[in-house]
Each structure stands twice: as structure tokens, then as C-alpha cells.
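This is the structure I want to talk about, given as C-alpha cells.
As you look at this complex, bear in mind that one protein chain is not there, while each of the others sits in place.
Now for subunit A:
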Amino acid sequence: MKTLISKFFIAITALFILVGCSDEFLDEPKPTNTVSADIAFGSREGTEALISGIMRRFRGQYTSTDAAGLNSMFFARSVKGNDLIETDNWFGFDYANDNREPTYRRTTFTWNYCFYMINQANTLINGVNASTALSEGDKKELAAYGHALRGFFYHQLVMEFAPTYSADINFPAPPIYTETSSTGNPMSTVGEVYKLIVDDLTIAVDALTEDRLGKSYINKNVANGILAQVYQVMGNWEGAKNAAIACYGGDPEAVLDAESYRSGFDDIDNVEWIWGSAQTPDQSNYYWNAPAVFIDHKGPYDATYVNRDFVALFSATDVRAYFARKSASITDMNDHRYWITNKFTFSFEGDNVIIRSPEMILIEAEAKARLNDFTGAHDLLYTLQLDRDENAVKSTNTGAALIEEILVERRKELYAENGVEWFDAKRLRRGITRTGNHRIGAAGSLTADDKKFFLKIPQAEIDANPFIEDAVNANR
């Protein structure tokens, strides 16, 4: 009897277990290392966290050692010119001006990375605008941050994937997205993209303040700096001048520090740095961090050398003449490994520069020269030159000769930072002729308006975007 009761009890239990409801059981597990949109746009702190996350993505171990953030894009531009020489190593194909086919990593990375950042910026703009938790004042400022980011990355994108603004504003340019989207948009034009960029940066300049969470973030000054570069490309010299001044403050001597030029270019706190991307030991790009990792011969790659003709441009007393022989055993000046530079120091916590005050001073100088204010241009140029070289002589050039002098000064000042030589040649529709002791000489030269100044549209985009056909690359 007892047995029978036990068995009956067990059978009932069994039945109960077998038919138990289990949706609660399945509802319980939740992701632990993500947050929802409610958190991201539920408070200023949440949105600032999204902004911080986006700024962190300026560098990262994306697809390869040469595809590791904005710094990789900048360094690819740097090695395309005449001043630097890259060994057959990472960036060797960029150096050969040969890294632009639709399936190549440079092409796909540059495209996907810029659009990844644009999508994050659109998420920020859309999320802030839709938020009911943020105050109107916060919404205006935080959305403006998104516009600054979007403007910046569209500018990088249009420079990488289209001829320059002055060449053809109707040339097909990368698609425009102002909303997050899961489907593709058709190609735009260079003119449309520049309109978006100027609109975005104007919003940003208006609504951002000088406050920011750190020097790796965008504020009103940085937004002006980006706008100055944009106007420089567009040939809007009045705009470029004003934006440049608004960026660095208009007092050149206050924002120059020649002594720091030889301290390794790895410190965002440098007074000359207006905007950078900072690393810390726990937030490092490690061996993926161009330019320092390649250019510092105490680093692992020994990949970058300097053209002897470029070295020859510097006077001996110029603080920037910070070059060294690779090895006393290399005696042939035609050997591409003859000169190296000590400008950059590689470490896991070395910071990357994005905008520095000398660039802004030189934009202002160029703008003044273009606007026929030669005296103003001379003064600015000389202020910088004298800071760098006690024996500097004030220019007496005017017109085209003055412009040339400023362009040379830009290369001497900014080389290997953001691809200044490429940037200038592209916007001014000039070629770059390789001279000196290049590893790849004439074969790597660029003619004026050379198609090699921009990349083809990635095949993966063409395959997945119904609005973009193979023919898009026919004229690229």
C-alpha cells in the first residue's frame, strides 16, 4: 500500500514536471555586457558614453596592422608622397600608389571604416533628437557633436573616393546617409557631399562650446579646424582663414613650442596639439599604431625611411631637422635606407595627432596669401619658421612663389602626420613626382588629377548595394 502511494506520488510529480511551462525559464538570461538605447539616450551621461565609445573607435585593431583606424588612413596618405619611403612591408602597396582596386584591403577598410563611424554619428544624432529624457540645451549640443563627427568622416571619405572638389563637383561620390539604415543609398556627387559637410560643421561650430571631455574629443575649436581644412579644399579662403583662427585662437606664439618638437610626437598634452587620439597602456593599439610603429627604428618594423631630397630641405639649425643615418654601413646615398627620422617615438601609450596648431597657422597664412594679404602671410609664416629655426629668414615672396613656400613649410612641419603632401597635391590638382633615393621611383609618381589620388568603390559595396553598379568603377 505504502509502495502504491509512493508510486502514485512519483507519477503525479513526473506528470507535473513533464508539462511544466517554461517561457519564464527562457526569459531570464539577458546579455550582461551591453546596454539598450534607453540607457544611451536616457541621460547626458549615457550619451556622453556613446560619444566616448565613438572617439575610442578612432583607433582599433580593425582588420589588419595597416587598417587600424584613422591613423592608418593618414599614414597611407603620408607614404603616397615623395618625402617618405616605405619598405616592402605594411603600407608598401600604398607607397607604390597601387593599393586602390575594388577588392583591396585599403579600399574596403577606408570605405567601411568611415561609414562605420558615420553610422555611429547618425545613431548619435537620431538618438539624441528622438530622446525625451535629454534637455533641449543638451540635445542641441550633443547632436552637434554628431554633426561634427559626420562632417569629419564624410570629408575623409570624399577625399579618398572622389576627385577633389575643384576638379569635378558632379563626379559620383559616396552615398549620403543622414539616418541609420539597413539598406544602401545611391551614389551622391562631390558637390552634394561637400554641402552636407559644410552644413554639418556649421551646425557643430554653432552649437558646440569650448568645453570637452578631453583633448581627444571635439569641441568648437576642433570643429572649426575641420571646417578650415574643408574650406581649404573648397578654395573658400575667407572661410578657411576665419575657421583656422577660430581653431587655434589667432595668437601663433601662444600655441607654438619648438622644444616639444623633439620629444617624440606622442603626447596629446602638447600645447601645439589641438586634437589627437590618445592611448593609454590599457587602451592601446599596440603594434598596429601607425605612424610611430613603422617610422621609429627602435620599434619592431624599421619600415619607413626619408627621401634624401626632403632631408636636404631642412637647414641644420631647424629643430625639425631631426634625421639620422640608418647605419654607417649604408654609404650609398641612393640606398633608400639611407635616412631615417626621429620625429616619432613608438610606445604602446603614444598618442596620435589629428590637428596641430602649426597646420592652422599655415592655413591662415595660405588663405591670406591667396587673398593677396602677403604681409599677413609673411608674418604668420615667419612666426612659425622662427620658432622652429633661430636662423629663419622672413620670406619676401609673393603670389605663387609665396604659396609654394607655404606648401613646402607645411610638408616640413607636418610630414608623416596626416598625409599633408598628398592632401595638398590632391586639392591643388598637382602631381607628385618621385625624386631622390626612392625604393619605387617614377613608377610610384602621380600625375596631376591622377586617378590614383582616389580609391575605387569596393566590390563588396557594389555587390550588396542595389543602387551601385559595376560601372561605377569604369571611370576610376
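Everything below uses one rule, namely that contacts are C-beta pairs under 8 Å (C-beta built on N, C-alpha and C of every residue); 3 or more make two chains touch, one makes a residue touch a chain; residues count from 1.
As a convention for this text, contacts and distances are computed from a predicted model.
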Options "TonB-dependent receptor", "4Fe-4S dicluster domain-containing protein", "ABC transporter permease" or "Protein FixA": UniProt name of the undisplayed chain: "TonB-dependent receptor"
From A:175, A:252 or A:358, residue that would touch the chain that is not displayed: A:175
Among A:123, A:232 or A:352, residue touching the chain not depicted: A:123
Residue among A:88, A:238, A:390 or A:469 touching the omitted chain: A:88
Of A:209, A:263 or A:283, the one touching the omitted chain in the full complex: A:283
Missing-partner contacts on subunit A, residue numbers: 3, 7, 10-11, 14, 17-20, 22-23, 25-37, 39-40, 48-50, 52-57, 88, 101, 103, 108, 111-112, 115-116, 118-120, 122-123, 174-175, 177, 180-185, 213-214, 216-217, 278, 280-284, 297-298, 300, 302, 327-330, 347-348, 440, 458, 460-461, 463-465, 468
